[in-house]
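Excluded from the complex is one protein chain; the other protein chains are retained at their positions.
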Amino acid sequence: MLGFLLNRIGTMLLTMLVISMLVFFIAEVVPIDPARNALGRYASQQAVDDLREKMGLDRPAPVRYFNWISNVLRGDFGDSIHFQRPVRDLVAVRLERSLTLAGLGFAFMIPLGLALGCIAGINEGKPPDRIISLISSLFVSVPAFASGIFLIVIFSLWLGWFPGVSIPDPDASFLESAKKLILPILVLALDEIGYLARMTRVSMAEVMKSDYIRTAVLKGIPKRKVIWRHALRNAFIAPFTAIMLHVNWLIGGVVVVEVLFNYPGLGRLLLDAALRNDITLLMGGTLVLTFVAVATQVVADIGLYFMNPRIRFG
Amino acid sequence: MKSKLLTSLTFTLVLTLLLLGLTSCGPATDEPAAPEPSATAEAATSPAGLPVRGGTLRTEHQWMPYMQDPATDGVGTGLVGLSIAESLVWVGKDLVPRPQLLRSWEVSEDAKEWTLHLQEGVTFNNSKAFNADDVIWNFQHWLDPDVGSSMATRLDFLSPTGIEKVDEFTVKLHLDRPNANLLFALYDYPSMIAPEGGWEDFYSGDPADAIGTGPFLMESFTPDERMVLVRNPNYWQMGADGQPLPYVDKVIVTAGWDDAARLAALIGDQADILAPRQGIITELQRYPGKIDVQTYITGWITPIVMRADMPPFDDVRVRNALKLVQDRERIRALVMPMGPVGYDHLIPSSDAAYCPATDVHRDRDIEQAKALLAEAGYPDGIELELALPDGDFRTSFAQVYKEMAAEAGISIDINILPSPAFWDQWMEWPFFVSGMSGRVPATANIDLALRCGSDWNSSHYCNEALDALLDEADATVDIEKRKELYCQIQTIIQEDSAYVIPFFAVTFGASQSDVHQPSNWSRGGFLWHLTWLLN
Partner (left out) sequence: MISELAWSRSAMIGVAIILFWVFVGVAAPVISPYSPTEMHDARLQSPSPQHWLGTDHLARDVLSRLFWGTRVVVALAPLSVLLGILIAAPLGLISGYVGGKLDTLIMRGVDILLSFPTLLIYILIITSFGPSMLVVIISISLGSIPPITRIIRSLVLDVRTKDYVSAARLRGEQRRYILLREILPNVSGPIIVDTTIRIGYAIMAIGALGFLGLGIPPPTPDWGGMINEGRQWIFAMPWIVLAPAVALSSVVIGLNLLADGIREIAQQR
């Protein structure tokens, strides 16, 4: 077991290393001069050259990469070119906001998705299954930006129930802040719920047909008890970890939602950094975000390992 | 074990449904106001009685990046910063400079000597007294080439050696060449006045760093997100009620808005003053008793520019052909419906430099355009690439222009670049869509953009006759004589320069009806200290 854990963590570190090189390489390709970008149009060429030297831009790429990586490992991600503040501070604040959004989206979506998938799986082939499957297919096919726009038009503009603004206001009451988050959370949830319901349905249907369940029924245990006690536990494993491994898709959804609702999270920060060629911020932020994704996957992997006795001993 | 699973599942489901239910029963204030003009609504233009004190003003400003030295501001954070650290003068909608930290001023007949009289008894918010030493330090700082401030370009007729301290509250400026419009340069967004020695880090977010003489103090600043200002209890200017300004207690300025958010916020009473784009103006006008909409004509232009020193644009016939394909009204209607039509010179009709007598309103003439191109050696038309920065209506402008130019055999390939990539080499593109904020007077922009060798001369246009006229106009104090010169300047630009300008861009303001704003709302900055909330 220890071997397994070490293996996973080792892979994670290797992954992060390779990704850091990839990110650095792509940033290298961009032809914008970061020093000029930082100082603006009116600065004298001398000032730009001085800054280039200070930023170490004249040194060869491998040297710069090494410097960057060793700083990162010490917790120093450099300063954002546009904001002229430490990347670490910027990313930390925005990351917290994105995690809040994603976490709430998950909390919203998981019970509903699981419930829908269960009902569909148990009643395979019958009307509840057909309806739920149809709805799931629909949700899976409507991209986040489309559903977001529909929801904004309906709930914010026509009905006026929820604000179309999701800019956090530290002075606002809890209820007001909560209302601001409802629509983005809803969009995120809808983006994932179809997928979760489908996976749950499939694994639930499989489990219902397994010998394991049939034996229990034959033993005389009432069907409802069978479902609750045996089927659920087994059926939940696969979708739960499938969602964790689906985290990259979720990140894409978070970026889109943040742009759509003007929510100042990490996704939007990275998009803006990319558009502005704020290389330090882009590299640091991408590394952090990827780390979150990779770490989630590793956690899911470990969780799956522990939850599934078959894998452990098989 | 199984019952635990069951209960936790049920609990989560119930909680979720509960939350759903709770939040969908919003309080009544979230419903959109009924679009009927209310008889009792206050008219925003003229409130009865004295100003009302107190309250928090919630507004927006889209460009609030951080910079270490406000003098190097190239984007506009200073428009908010000016409420904390004032400038020497302010300029209202009527384009007349007014005293602020300058009490009064005199200019010599030849416009080469300016005497500035400072306000007395003003202190910075760190209790340091304001005097001539501060003003002189700021001028020196702006002119210092190592600082890299755009003020250096605006004040390029002044050298550091020409600044003389007469006494504690008087400064004399000896200009290198005459300039009657000096004061307008002293109200641009980098023109905040620092105490002698400058700021360490004005926008650090720490209130103690934001030293200024202005009506507000900084409470907090998160770059590109949010700036909060609070009342400066010791501000030196008095309000209409005899008490120190400002009237409001607090101003919250946020960024990151888009039109959907603005509409929702104004209807839902979540913001007081916002700057909407065109898309929601008609929608906002459906709430006449609740929301007021203002249009600001600022002289801001987004011209199509050509390199007058490069083929094919070095031939004036090609330049004029490109101007003749415009159906100006149509472009305006599609791209900037509420902006004034432009006729290729950069002078707005509201500007003092505008000359109606010699303004030629050239209509679209495809035949003439083709003829000119043929004369210049392009009988079969011409292929061009148009570069522009992404975002906003420039993209629309480019697409519309492309369609119109196609009829004259001009085939345009649109190349949209991310902003930094575009502005990085904006002085090098051969054919591009540029941008220049309105300056008062318009000759300031002409100076910056059209003088031979000027820093911002992105069309690399060089016409000695024009330069001579500009010099003469600057030196002429007599208004009538100056007007004649302006007419000639305008004609040269219209007939010969490398600009295609079918419209002037406008900006909009939208505010709640219970917000009283000064009628002389300043173009360059926001007069929040003269604003009050009627509730």
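The first chain written gets the first letter, and so on, giving A and B; residue counts start at 1 in each chain.
One rule holds for everything that comes next: a contact is a pair of C-beta atoms (placed from the backbone, for glycine too) under 8 Å apart; a residue touches a chain by one contact, two chains touch by 3 or more.
Note that the structure is a prediction, hence the values are computed from the model and not measured.
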- Which displayed chains make contact with the chain that has been left out? A, B
- Item | Per the touch definition above, residue among A:15, A:84 or A:100 touching the missing chain | A:15
- Query: Per the definition of touch given earlier, which of A:69, A:115 or A:293 contacts the omitted chain?
  - Reply: A:293
- Tell me which residue among B:171, B:280, B:353 or B:444 touches the hidden chain in the full complex. B:280
- For chain A, which residues lie in contact with the unshown chain of the complex? 11, 14-15, 18-19, 22-23, 26-27, 29-30, 137-138, 140-146, 149-150, 152-153, 157, 247-249, 251-252, 255-256, 259, 270-271, 274-275, 277, 282, 286, 289-290, 293-294, 297
- Message: Give me the chain B residues in contact with the hidden chain, please.
- Response: 258-260, 263, 277-280, 282-283, 330, 333-335, 390-391, 395-396, 398-400, 402-403, 414-418, 421
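Here is the rule we go by: only the chains that are shown with their structure count from here on.
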- Item | Centroid spacing, where centroids are CA-atom means, of chain A and chain B in whole angstrom | 39
- Message: For the complex, give me every residue of chain A touching chain B.
- Response: 31-33, 36-37, 39-44, 46-47, 82-85, 107-108, 110-112, 114-115, 152, 156-157, 160-165, 167, 171, 178-179, 182, 228-229, 232-233, 261-262, 264, 275-277
- Note on the structure: Residue positions on chain B within touch of chain A in the complex are 2, 5-6, 9, 12-13, 16, 19, 23-24, 26, 30-32, 65-68, 72, 74, 145-146, 148-150, 152-153, 223-225, 252, 254, 256-258, 260-261, 263-265, 267-268, 270, 390, 418-421, 423-424, 426, 455
